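Report on one structure; see the data block that follows.
In this view, the complex is presented without one of its protein chains, the others remaining in place.
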Amino acid sequence: MLSLENVCAGYAGFQALFDVSLEVKAGESVAVIGPNGAGKTTLLRLISKLVEPTQGGISFQGRSLLGVAPHEVVARGIAHVPENRRLFPRLSAEENLRMGAFVSRRDFAEKREMVYGLFPRLKEKRRQAAGTLSGGEQQMCAIGRALMSSPKLLLLDEPSAGLAPVVVQSIFALVRRICAQGYTVLIVEQNIRQVLKVVGRAYLLDAGRIVQSGASAELLAAPEIQKAYLGI
Amino acid sequence: MNYPLHLAILVLLWGYIYTSWSLMGRVGLVSFGHGAFMGIGAYSVMMLWNHFGVSPWIGGLVALAASALVALLIGYPCFRFRIVGHYFALVTLALSEVTRLVIIALRDYTGGSLGATPGAAPGIAAVQFASKETWLVIVAAFWLGGLWVWRAVERSMGRLALQAVSEEEEAAASIGIHVTRAKLRVTLISALMTCAGGILYAQYQLYVNPDTVSGIAISLQMVFGAIAGGMFVMLGPTVGAAFTLLLAEGLRLWFGNRYPALDSTVYGVMLVLFIIYMPKGILGATLALLGRRRLTPAKRQA
Partner (left out) sequence: MSDIFDVFLLEAVLNGLLLGGLLALLSLGLNLIFGVIDVVWICYAELIMCGMYAVYYLHVQFHWPLLLAMLAAIALVALLGWLLHQFVIRPVLSAEPINQLLVTGGVLFFLQAAATLAFGIDFKNLGVTLPAVRLGELSFSAARLLAFAVALAGALGLYLFLNRSYLGTAIRAISQDRAVMPLMGVNPARIFSITSALGGGLAGLAACLLVLQYDIHPAIGLSFGPITFLICVLGGLGNMLGGFVAAFIFAQFIAVGGFFFHLEWGYVIAFVFFIGVMFLRPRGIFSR
């Protein structure tokens, strides 16, 4: 469904990604893991076109994403849950969901109920200003907001960042449920152990390059990973 | 010929006034309210002379004191509480308008919108000189004085300090620059200078009107003049004064007096264009261009 080929990207005077290639097939759940500053967020921003690649190609469902404006990406079926949630703080939780549905307003009520079904606590707090929700509730709201556009591909940027360990558990459980429902998911995470338990495949990104890839179980067992990232 | 002399006087006078505005503008304190100080200067002196026979020399001191008071009264809360940018511009805008309204409201003394002229008494005591040459000397002296003040402010604060105060308040404060005090000082100097400019203008033209010496129109004209010439360069505002005056005269020669507001219309368009395409002003942009050309050969060697 999604394919990146030899992509290079960066910001003014600074290159973040070098020759990155990856692939996500329909229905898969894939993770991109790696240390801080590896370029994981840049990778997701590339896919949702907040950043344009300097080299290489991106295609989604057979159509190239090169030159596509960022606000057109959602309509193509890619929803991005950004780092740090980025909810609209003074809008209510439900209004945030409404913003997520901006490009696909049909069946708003149905989709909203579906999201509330996934996140019942969110339904209780639906009129509360998003900025006053707890970290975990915000994450639920942010994911729900992305789901409101009925995406074909869901991008999750560090969903566990800044959350208490107990909450992290519940978030990953939710992600597993979403994957089980058939959404195609690409997650970027620093919490390697947890995320490898949820996804089928992963790429290891370090200093802007893919240094390893494979099935989760393989990677978990790989000695380099165990030593460098799992502290074994 | 009196006409070129008259133009020269106006160029120097407005150059002086625009320079005094730029003292604040270059530090990031864009005031839309300098019409207030000019109006206070012009009207205080004239009213004290016309109604109380107070000599313009004394009246001038009163005007300066009043301007200083207003400057501090408005400046202190703004700077102390970091009211800058939009808020500051709007507050000063209101200030110039309120000054204009006060002048109109005091119509029994000021003549309201019809304007006023000082009671005739040619001679130095009443600061009324028939000879344009005398005025040229006076105005030139003030103009030079204004440039000297510009240089003095720059030297006392240092260019880096000025920039710091305008851009990075926290950084400036951290290296020991008392930001509020610095801003108040600049504001005070600028207000006093503009007030003096208003007095000179009134005594030279021998006619004032609330719309020509106070209010937002004249305030904006000052802004335009300074920006057009380049407010970061010492002679920029003077270039701006020359530019705007020549533009006005040129338009008048071309179109005659048929279209009274034509010059302002053109100013408006040009201000917009200048801000978008030449924010450093004519002189500033020219200097930048020259500077760049000087750099290139050296670069090639490296």
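Of note:
Letters A and B name the chains as they come in the text, with residue numbers starting at 1 for each one.
Everything below uses one rule, namely that a contact is a pair of C-beta atoms (placed from the backbone, for glycine too) under 8 Å apart; a residue touches a chain by one contact, two chains touch by 3 or more.
Fair warning: this is a prediction, and the values are worked out from it, not measured in the lab.
Partners of the chain left out, restricted to shown chains and counted across the full complex, are A, B. Looking at A:73, A:93 or A:156, the residue that reaches the missing chain in the full complex is A:73. Listed residues B:23, B:223 or B:282: the one in touch with the omitted chain is B:223. One of B:93, B:157 or B:283 touches the chain omitted from the figure, and that residue is B:93. Contact with the omitted chain, checked across B:57, B:148 or B:259, is made by B:259. Considering the complete assembly, subunit A touches the hidden chain via residues 48-50, 69-75, 79-80, 82, 86, 88-91, 95, 98-100, 102-103, 105, 145, 149. Of the residues in subunit B, those that touch the hidden partner chain are 28, 30, 32, 73-74, 77-78, 80-83, 85-87, 89-91, 93-95, 97-98, 101-102, 104-105, 211, 215-217, 220-221, 223-224, 227, 259-265, 267-272, 274-276, 279.
Keep this in mind: only the chains that are shown with their structure count from here on.
Averaging C-alpha coordinates per chain places the centre of subunit A 56 Å away from that of subunit B.
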